[in-house]
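These notes concern the structure reproduced below.
With one protein chain removed, the remaining protein chains of the complex are shown where they sit.
Let's look at subunit A:
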């Protein structure tokens, strides 16, 4: 008998008669020791399905019908106390955001032992011993000392290890992991996935893995359940689904996933125009100074030189904290450089300010990661797009209105959208609006900071296509900031890999991605999950062999190929 047997599960918010369910008649079974991936895009109902198992649906969310059998007992019929004894003890749960999932005002130790004391009635000393053992098991050194520390003293990856230790300490029969690695860097993601798999295999725990990332699915799952619009559209063995997806939706989903096997964009010599953005040994530090005491400043960007030419996409790749976003902001002069020069469209903007800076800024525009936060919720779409034109001046109302319509259509939206408000639009539509706004002043280059990271894969693919199309039509240049190497492959002509404020490798996309020469680049590529279960484990062996040296303190640029350099 299956460990978990869900049938006919229907979940809705608010009144049954008026609001359609968010989960609609879902059947799902998880066998003992099995790893099941629940896959779907945002709004597919995958998280709601998982939360209903532990009775933690958000307020107003109600199970309308169905049954959730766990170890033969219907959890939906359990009382509060009974459900509580299952939660934690028999079913553990890990969430997406390691930065907010731990209580900031309690020590790691307090948070680790409390469940042991409640469920297993262990003494303080015994549970402490168990907590230390679990922390060590998840690869945290010096566990006894770290028990006394608070969550903010741990990095994101370390916190996720703590979460895993906390949930696995009670040896649950089922672990639910809701996007456990989505917020982490790819090298950390690889480690956490390995840890999760080893832990559940060792303790014979079943794992329900909720994710939107087909690479993670291919790496982990025995069986895959695909959800869309609250319904299960396909279910089957992991290898079978990747090899021969049955449902139309699954096929489209898989096709939209960018992979490192996609052909990179290639270019002939002399395909690009003149330089539109040139950074000359720019540096920028944060902090330091201090009111009474000197503090060491953090070098976010350290002597970086780059050129982006008309019609070219230069991808800036790196993990969080590598300084890639700061570099983008320096190029826009949203931050001022400490040292070096910023040249946009042939004009030195390093020291420009006021009117002069505003004039040059028309040549360089920006698109941000979060399309929810980057549009003013009180501005209509039309007003948002018109604003840069009004600021630039020189056009009358009717002309601006016409141009807003034309821009919307170029960004793949209907001109009539101009009257809508941001909250009426989907994430992908909002990002199109952001693109239309950037295009409003006819820029030569757009700095795009993770423009597709907050979007579902199918939407991401369309936005990337749009960006490529616009580039080809008018020789736009992009400085494309991303952590996702597969996206790089789809859009970039050249790649710059950043690490701790410096560029460690620079070259044509095909060269850098296929023949990476810097060990750090190699480790990044090896850690990226491959959406192909047949090649599972390859990455782990590959990644294990690479030794990334500690930071190059005073590296030298060395040519390793045609227009291909590394810092060594």
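The rule is simple: a residue touches a chain if its C-beta (ideal position, glycine included) is under 8 Å from a C-beta of that chain, and two chains touch if they have at least 3 such contacts; residues count from 1.
The rule we apply is simple: contacts and distances are computed from a predicted model.
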- Name check vs UniProt for the chain missing from the figure, options "ABC transporter permease", "Phosphoribosylformylglycinamidine synthase subunit PurS", "Bifunctional protein PyrR" or "Sulfur carrier protein ThiS", returns "ABC transporter permease"
- Query: Out of A:29, A:78, A:118 or A:415, which touches the unshown chain?
  - Reply: A:118
- Query: Per the definition of touch given earlier, which of A:19, A:106 or A:203 contacts the omitted chain?
  - Reply: A:106
- Any idea which of A:153, A:262, A:376 or A:424 touches the chain not displayed? A:153
- Message: Under the stated touch rule, tell me which residues of subunit A contact the chain that is not displayed.
- Response: 54, 56, 80, 84-89, 92-93, 95, 97, 100-107, 110, 114-115, 118-119, 150, 152-153, 163, 166-167, 291-293
